[in-house]
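Take this structure, written in structure tokens, and hold onto it; I'll ask about it next.
All protein chains but one are shown in place.
Moving on to chain A:
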Amino acid sequence: MKSIIKHDSSTPPRLRTLQRNGLARRYLFSALLIALVPLGLLAIVYDTQYVRALDKVTESRTNARLSGAENLLRTFLQERIYELEGLADIPEVFEWLTTAQPGDTPDRVMLAQLRQQLDSPHIYGVVTKPARFDQPQWYLTQTLLEGVSWRTLPVTRFAGAELLGPALPTPDRPGWIILRLSPTGFDPAPEAWIGLVIRLASLTEQIQDLTLPGLQAPLIVPPQKVLLTSVGNLKPPGPGSKKDINSRAFIEGWHIRLQWLGDPLLGPLESARFGLIFLAMGVALGVIFLSRHLSKRLDRQVTPLIEGADRVASGDFDTPLGIEGTAEIGYLSFALERMRLRLKRLVKSMVDVERRAVLGQFSAGVAHEIRNPLATIKTTIQALSRKESDPKRQKLMESVDHEIDRVNDVVQLLLDYARPREAKAQKVNVLDVVETVKILADAVAHRHGVELVQVEHSQVFAWADPSQIRQIVMNLVMNAIQALEAIGGRVVIRVRQQGLAVYISVSDNGPGVSADHLSHLTEPFFTTKTNGTGLGLAICKQLAQANQGTLRFQSVPGEGLKVTLRLPLYLNNSNPE
């Protein structure tokens, strides 16, 4: 894919492209995918299930339930008609309805019959209208008639009877209906009839089972087109919903309405849906923010590593990478730093080997080409010197003889460095070695005004080649004395044992060595002395390594140099070889 990233001169295009496709960005997109896809799926499933549930609730069984409720309502009225028929058939009642004259009062037997009806919880009272009476006679103990004219109530025919009403409920009293029956059958204008004053709530409560709390409220719509609740109250008129369901007329002019109450329930559900969407957006924003934060943090931690790796790649093994970062990045930088140090050592040792190989060939050639002529020259000079009487020339020839010896020594050192002698380890009394060196060096030290001090220590044994150790210690002591040459000072030799190692340190209080020079001290031909060969410490390091030891240099410029030789401790089970 073609990169469209504009890159500046400080960042290589390849790196910018890599960063663009970096782990943090991938993590961001993955996280967004992981967070949003399930949320989206959840929202879709929720929506579809919700709609299905509503459909199921509102449609699947509604018709059957409505039909059942209509039947209950008709049955309730039919039961009352049956009671009314029984009442109208009583001879006293029949006689009263057909023959009573205005001003007559019903006899006790008839009143007892009427009172029987009032024991029913559904019946408020009984009303009779004898044929010759102008007004019906009410048998009611309740104050139900106030504000109602029975003549104005709507009339509905049902199963051979007539339904008057309902007289609608008011704040003072409940609603009621009259179910009336003519003993002679209904003519267009019945003259005699008997009716039951029925509790309206007893009729409306037949539809209570249609209630779905929070979803649907069943209502009865009477001929007045008002809405009656299942507890017989008037419901304030309000805008209908498309989801309202009207039943067929269970009796003429009366039907059931299932009023949809979705809104009160839907509101919280809609809120939940919006909440879900906001939650998804919040999660997405959170993931983006978190990813950017992680990405920047990752950049801060990885960039120094990349730069460090680049430095190592370009040959700079000395600059530390800087171990920073947490967890994986911390481990990575630690591993990279370790890699840098190992690479540094590897390269250095490879250079040493290379250098030594070259030097070996070179020094072997030089030794071959120089030593023979030198031997001839030395013999000649010595012969000439014996015959020379002029003291000045004699002195000059001695001097040439010394210089030939010195050249020979250098050649020997070169040969030693190029072809180091194998160490023959044995139990070495370190204090003996140090004391021997001290005795040998004391004279030189005294000559240069240097105080040579050996710090006392109990006996300690190392596992090393004694002559090589003596050579190293002697070299270190002589270097220290030479460092104090002309200025005087103090050289201290210390021996100590720690763990499984023996340490011999030689320190002086001379000018010391700068930090730059410190790491080059053991390189061959590196010297800070005017007449040094630069091979002494290189050979010492070589000898130390041959004896499984190390050399460590510590210096504070102006305060002196301390060189510490570490050797393996002699143990009883040390290899006797």
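Some points to look at:
Please note the rule applied: a contact is a pair of C-beta atoms (placed from the backbone, for glycine too) under 8 Å apart; a residue touches a chain by one contact, two chains touch by 3 or more; residues count from 1.
One rule holds in what follows: contacts and distances are computed from a predicted model.
Comparing "ABC transporter substrate-binding protein", "Cytochrome c oxidase subunit 2", "3-isopropylmalate dehydratase small subunit" or "Spermidine/putrescine transport system permease protein" against the UniProt entry of the hidden chain yields the protein name "ABC transporter substrate-binding protein". Among A:Thr98, A:Gln116, A:Gln394 or A:Ser467, only A:Gln116 touches the chain left out of the display.
Considering A:Pro106, A:Pro174 or A:Pro304, the position touching the chain not shown turns out to be A:Pro174 (whole complex).
Here one chain is not drawn; of A:Glu85, A:Asp299, A:Asp442 or A:Glu485, the residue touching it is A:Glu85. Of A:Thr156, A:Thr229 or A:Asn547, it is A:Thr229 that touches the chain left out of the display.
Seen across the whole complex, the unshown chain contacts chain A at 85-87, 89-90, 112-113, 115-116, 118-119, 121-122, 141-143, 169, 171-174, 199, 201-202, 205, 208, 211, 213, 229-233.
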